[in-house]
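In what follows, a single structure is set out as structure tokens and then discussed.
Note that this complex is displayed minus one protein chain, with the remaining chains in position.
In order of appearance the chains are A and B, and numbering begins at 1 in each one.
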Amino acid sequence: MDTKTAGRKLGLKEKYAHMTRGLGWDTTYQPKEKVFPFEQMEGIKIHDWDKWEDPFRLTMDAYWKYQAEKERKLYAIIDAFAQNNGHLNVTDARYINVLKLFLTGVSPLEYMAHRGFAHVGRQFSGVGPRVACQMQALDELRHSQTQIHAISNYNKHYNGMHDFRHMHDRVWYLSVPKSFFDDAVSAGPFEFMVAIGFSFEYVLTNLLFVPFMSGAAYNGDMGTVTFGFSAQSDEARHMTLGLEVIKFILEQDPANLPIVQKWIDKWSWRGIRVLTLVAMMMDYMLPKRVMSWKESWEIYFEQNAGALFKDLARYGITVPECVTTATKEKDHLSHQAWSTFYQYGAAAAFHTWMPSPDEMDWLSAKYPDTFDKHYRPRFEYWREQEAAGNRFYNKTLPMLCQVCQIPMLFTEPDDPTKIAYRETQYKEDKYHFCSDHCQHIFEDEPEKYVQAWLPVHQIYQGNCFPEGTDPTAPDFDPLAAVLQWYHIEFGADNLAFEGSEDEKNFAMWRGMATQNS
Amino acid sequence: MSKVFIAFQLNDDTRSIIEAILADNPHAVLNEAPAMVKIDAEGSLTIHRSSIEALLGRDFDLQELHLNLISLSGNIDETDDEFTLAWAN
Partner (left out) sequence: MTTPQDYQGIPKDTVDKFHGNQLLYIGWEDHLMFCAPFAFPFPPAMRFGDIVSHVLPAAFGYHPDFAKIDWPAAQWFKSGQPFSPDFDRSLAENGLGHKDVIRFRTPGLTGIKGSFS
């Protein structure tokens, strides 16, 4: 008889077992190696996938429930933000430039992360990590979508955000984040997990999403802080997946240790280089600052990653060598990056400016050992020149690092007055690097990095002009042609913040919002 | 001993969660920042479902923490009743 029995509620551990292991199956009419062809490729040895454990024990049903609730909360705020002209509540219109960099540089990476996790989720034969990767793939798609939605409210009013996806694949500085992710997704599945799941999510995303998003709140941008924290609530789960994957691989076979260590070394450095952009967003682009880049580095890297590496020491993992370099660079990074964008401000899809005297004093206080000595004289000179109508626009293309693709702007770790030059000969050609660490990455996989799409070299090869451009025509203007190909509108999207359409419109609209005339 | 941390969005839902964590972990330190709080603790930090329920006055599923969580660090051990973050060294 159909007697209704009150179903006993499953405990977390039991439910997790049913909803992951219980859903798996073994292949029957094809050998397992043919169904999961990339699993052996990298030399990682896995003996028992069932040893995998997700500490959150999140199952798909709970996942949908909580993600739906996060979305409802997020969209309620995004709607209120739009209805209330929230864009006029930000501290000042310079702030909006961080969103342009975020939308063109970061949001497309979220989408690539979606593709990457969908791919590796398919390639692992273990059920636990497949379920976790599937959830993460959905999270990343959600991040990309919610960021685009939230920032679209700004796109209605301000320049530089109209064609972010087109720009991501073309604009010179966006090749830095783009090539980082392309590097990761073109690796094998285990390397991808260590690269993105561990090195990026666990070790580095806190630096982007926590102090920077708190900074967005401090600058009155409720829409951004909400998508940022909503995304970061998923990151906590991603970080956990990243840490579990490392522990799992290391526990499976001692032969995995050197492979994993090499990937941790490589991807910590690749990630640290990408974060150069975040350093300058925090120190220069937020009109009100929560903390300096250096302080966030100390909290979220030195303290937090320090604890992490101490924990992993039991497996034989050591702190990557590049951390010594990065720790020396924390006093210089944001200043060197902002100098670069200020001078190449004609070729950027956002506005740049020199810090005000007050802001320079803040920088002196936060960087007592370096700002006044190395950067203030340069910035004061630029301010004077700007006031005299002679703002610096560098029109000559810079030399780039073959691996991180950043202009060769970094100084020697022990001498901030000298640019760091490194080079190597491989087959017929010379290759140049910003650091020992980028050089080592190249030398370990030269056949991969000789294929780098370096924006400066591509321009000189003639590959970055609109179709039909004749570079031999007498009136040919290469900068104008490249900007057209980027879809950067000269005079609207680029150049100085002072005198920009954004500055004028923001002042006018804010005036209209607070006065009747 | 290394520090673990957990960070939450600052809102009406998290007020009781934060209060419960601080009450159950006297060694934990609260750091406030715009729109968020970060709770740091030497060694380990444990969140008890019952403490949160007592303050909220309703049933609470520890997985609801995901809704307002910003970030954390440490090895996680989660059961139906407790959520613990700890470093091995």
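As a working rule, contacts are C-beta pairs under 8 Å (C-beta built on N, C-alpha and C of every residue); 3 or more make two chains touch, one makes a residue touch a chain.
What you see is a predicted model, and the numbers here were worked out from it, not measured in a lab.
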- Among the displayed chains, the hidden one touches A
- With respect to the chain omitted from the figure, which of A:82, A:185, A:257 or A:450 is a touching residue? A:450
- Out of A:8, A:72 or A:430, the sole contact with the unshown chain comes from A:430
- Full-complex touch with the removed chain, picking from A:254, A:368, A:462 or A:511, is A:462
- Absent chain, residues of chain A that touch it: 37, 41-42, 188, 336, 339-340, 343-344, 373-375, 377-378, 381, 392, 394-400, 407-409, 411, 417-419, 421, 423, 427-432, 446-454, 456-457, 460-462
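Basically, only the chains that are shown with their structure count from here on.
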- Item | Euclidean distance of C-alpha centroids - chain A vs chain B, Å | 27
- Note on the structure: In the complex, the residues of chain A that touch chain B are 11-13, 55-58, 62, 66, 69-70, 73, 206, 209-211, 213-215, 217-218, 225, 229, 232-233, 235-237, 239-240, 243, 290, 303-304, 306-308, 310-311, 313-314
- Message: Using the touch definition from the top, list the residues of chain B that touch chain A in their complex.
- Response: 2-5, 7, 9, 33-36, 38, 63-64, 66-80, 87-89
